[in-house]
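Yeah, one chain of the complex is gone here, protein chain that is, but the others are all in their spots.
Each chain gets a letter, A, B and C, in the order it is written, and its residues are counted from 1.
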Amino acid sequence: MEPRIGVYICHCGSNIAGTVAVEEVAQFASGLDSVVVARDYKYMCSDPGQNLIKDDIKELGLNRVVVASCSPRMHEPTFRRACEDAGLNAYLFEMANIREHCSWVTEDKQAATEKAKALVSAAVRRIYYQEPLETREVPVNSNVLVLGGGIAGIQAALEIADSEHQVYLVERDSSIGGHMAQFDKTFPTLDCSACILTPKMTTVGQHQYIQLMTYSELEEVSGYVGNFQAKIRMKAKYVDQEKCTGCGRCQELCPISVPSEFDQGLGKRKAIYIPFPYAVPNKAVIDAESCSHLKGLKEGKDVCRLCEKGIEKKGIAGCEAGAIDFSQEDKIVEVEIGSIIIATGFQQFDPSVIYEYGYGHYDNVLTGLQFERLSNASGPTSGEILLTDGRTPESVAIIHCVGSRDQNYHEYCSRVCCMYSLKYSHLIREKIPNAQIYQLYIDLRCFGKGYEEFYNRLQKEGVNFVRGRAAEVTGVAETPEEKGKLVVLCEDTLISRQRRIPVDMVILSCGLEPRADAGEVARLVKISQSADGFFLEKHPKLDPVATATDGVFVTGCCQGPKDIPDTVAQASAAAARVLAMISKGKVEVEAITSVIDEKLCSGCKICKDLCPYGAISFDEEKKVCSVNEALCKGCGTCVAACPSGAITGRHFTTQQLLAEVEGVLV
Amino acid sequence: MKTKVLNGKNLAQEISALPGGEGINLCIQCGTCSASCPNANRMEHAPRELIALARAGMYDEILSSNSMWFCLSCYLCTVRCPRGIKITDMMHALDRVATRRQLSNARTQTPTMYKSFSDFVYSIGSIPEVGFMTWFYLLSNPLRALKMMPVALSLLKHGRLPVKARRLKPEAERQRRAILDKAEELEGIL
Amino acid sequence: MSFEPKIVGFMCNWCSYAGADLAGTSRIKYPPNVRVIRLMCSGRVDERLILKAFALGADGVLVCGCPPGDCHYLKGNLSARRRVMGLKPFLECIGIGADRLRLDWISASEGLKIGETVESFTETIRKLGPSPLRRSNHDN
Partner (left out) sequence: MKYYTYFPGCSASHGGAKAYDLSARAVAKAPDVDLIELDDWNCCGSTPYTAVDELASLCSSGRNLALAEKRGFDMVTPCSACYVILNRTNSSLKEYPELKAKVDEALAAGGLEYRGTVKVRHLLDVFVNDVGYDEITSKVQNSLTGLKVAPYYGCQIVRPGPGFDHPEFPQSLDRLVESLGAEAIPFPLKARCCGGSLIISEEDIALGLINKLLDSASSNGAECIATVCPLCQTNLDAYQSRVNKKFKTSFNLPVLFFTQLMGVAFGIESQALGLEKCIVSAEKVLAGCLNR
């Protein structure tokens, strides 16, 4: 069908007409090949403006429409809809940006008009070759995979499950709860972390719409938005979870003690263990690395098994439920889901790399998480704040910004340290009323709701605030009163004095950093990481939970350091996005995709390796590549790369682009 | 060596334009440098304060102080600075500005010491310790020379005070001077 | 009359084109010589497009993409860089000159940078003079 093109030049009030001679441009346009009509009008985006187009389509039988006005990023959807209303395929519409790219950036009226003409002629030449495209829709599988069982994952999972959609909650450790389960109190409200978290944890454990997969790792993801397939490795627990009653007898029997991860190495756990009293599921697992029987089996020896058999001569029985099962092996489970929520959280910055802070060299230099455990009633000291020698500290220094705001480690601010540091001084004050507490800070960032008030409260409680970053923690005493103490060196910048502050205990308020294997996860679900290593959201302001991969959402600290309120809010947001997809039931997939002409494809696979979305697969029989249009996002990188020109990028075909180049150069 | 007095360029710009001086714009005033400095408590203004003063435009305050002359070049501040500021280099940049502006500082002998050291580097390309020391004490305070006698003698006794200076071969010396003269001619990086 | 460079700009939809829009909304003034062609990703830019532009008499070609790490399609911009860098020597040896082809990273928030880039590139081309491939009927 011979193209019949209509061209419409918008005045945009004086925004365009003030600089560009719109009539002249319309005049010029009407002279171009295949242009049936060219008009200019005050506001093309207004209803009358749109009707102008609609009527011409009907009356003049236009089959191509060009509007020269603002940026397509602004009104392309508007005019596409108008065309569709008049029965014209949306992809037979093209826009020339003569406002943002022309009238607004050029002072010289004549030059502006010339440029406008060039842009219009480009659009006209381009549209000559444009073809109708269909946006396709695919059904959305309503099952959801949530990766990570911390507060973010828990919140998202519950929101979705409560609206009666199946959730697979995958957690690496043997219990959900994440970091929040380790905390003592939460700022600024000071309510006990466990008290507010455990109800949610148990709900997750019992929820009929949540399949909890603890001690499990995501292995592989394939498919595309609405229709993912995921492989999950459920690591062998060597304890039959159906039978285990969580009585804990096995822990008492087990002779092997190792440092407890949950207690940050301050306490011990057994080789067979339940990580903490309120764990969900509250069932034992055997850590194969430390279990002497499982290690023995590798050398064909059969040792220990006390947890299973008990100690006969003493008449102590082993696991009465008969749950111990050394024959277990890892299981790979495959699930079908429509969307994925990544909530893999953070890891604490390891301060041992900052040698001058003495972590690992001096006892009683603790990380933030260690202090949480020390102060936690379920912790190794049952909540008593004690030095390694069992004494009660008379003075404690809390050092801010450890690993954060520091080019040698992490440039970003970890956002939570100021507040949890303040919380610590309250917890210490509570338990050791006459302790000297020092806060060494650079800036106090108490930005959240009720945070500044919390800071004020702490001031009343009598905390020594020292404005200065600690330079060093040393055991080298220079005066008698420093003997046997940890001396914190800093400049009190408000009085410009060097200070040596002798204390019994030093707490390093360590920053939050991306998990060591974040890159691995990013690769699995094909999302990207920002420079700091946290997962990259689609838009930092307007789309903070979506990612570059449709159907994959991020929430919580894996996307960037944040406190619990923000995490919960973001988790609910992610859930809302997922539920929106589910309730719509279908997703539109990009019509602008690449197609490979099998006849031309030489099977070199260059495109396959270039595609960031794994949308291109190689057909071993035909020895050619083909594009999965549901995965393709139409970036066109493969089109440009194909040495045999076998790939066409829809709506950005070489022909169309060359015509456009021709146009701008008239 | 001839010193040049500079056009009245504002010091903050002047310093930030110097190798090592860029840092003053980046500083977050955390005090790590001052706290790490083995000598800060002897300085009239510790490094962090110097940067603050420079930002506040209090140049005379800075240049007339003993601070930069008390830098020991131990680089502890530099490796610890969370903003990657080369504070040691900045201190020496300040030394240079002060020198060029011919602001001698009465309260420390270091400028004189640096100057006399440099004179030897410049003139013969090596440091004959005896010569240098005597030269310095003559320039600063001959009486201190007497106080130093015990140390000097013990060094001498252990054959550690060679009296003869090391000299380069004539053609090498000519080359060295040619380079330095050119440098002199090109001077003005401040 | 004086030589007015004709420059073809290829900009990715997500960063550079958006940046150019921002330049507009912030009323930043820059020379009218660059005419922008919108692509989904700078990774779509290939030798054919660039050479065709020169063949049709462009005096310069400006390719803009998202800053590395920010590419909307993860790493398309890096492919663009590879191609542009690969093409430069060729432009040298066919006498067009590598300086007539420029690649820049411009994010959606860098309206100002668009202005500066266009300004400086137009200047460069002005100095270089008309492209040897410019045919008389393309002169203005």
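As a working rule, a residue touches a chain if its C-beta (ideal position, glycine included) is under 8 Å from a C-beta of that chain, and two chains touch if they have at least 3 such contacts.
Predicted model only: the values in this text are computed from it and were never measured.
Asks: The chain left out here touches which displayed chains?
Replies: A, B
Asks: Which is it among B:E44, B:E61 or B:E129 that touches the chain not included here?
Replies: Spelled out, the listed residue whose C-beta touches the missing chain is B:E129.
Asks: To test your reading of the contact rule: which positions on chain B touch the chain that is missing from view?
Replies: On the side of chain B, residues 1, 18-19, 38-39, 42, 69-70, 72-76, 78-79, 86, 88-89, 92-93, 95-96, 99, 108-110, 112-115, 117-118, 120-122, 125-129, 133, 136, 140, 150-151, 154-155, 158-162, 164-166, 168-169, 172, 175-176, 178-184, 186-187, 189-190 touch the unshown chain.
Asks: In the full complex, which residues of chain A touch the absent chain?
Replies: Interface residues of chain A facing the absent chain: 355-356, 474-476, 478.
Simple rule for what comes next: only the chains that are shown with their structure count from here on.
Asks: Between chain B and chain C, what is the gap in Å from one C-alpha centre to the other?
Replies: Those two chain centres are 49 Å apart.
Asks: Any chance you could list the residues of chain C touching two or more other chains?
Replies: Answer for chain C, listing residues that touch two or more other chains: there are none.
Asks: Can you list the chain A residues in contact with two or more other chains?
Replies: In chain A, nothing touches at least two other chains.
Asks: Any idea which chain A residues touch chain B in the complex?
Replies: 356, 401, 405-408, 442-443, 467-472, 489-493, 496-499
Asks: Show me the residue ranges of chain B that touch chain A in the complex, using the header's touch definition.
Replies: Answer in residue numbers: 28-32, 34-37, 40-41, 45-46, 48-49, 80, 82-84.
Asks: For chain C, which residues are in contact with chain A within the complex?
Replies: Answer in residue numbers: 6, 8, 13, 17-18, 20-21, 23-25, 27-30, 32, 35-41, 43-46, 48-49, 52-53, 56-58, 69, 72-76, 79, 83, 115, 138.
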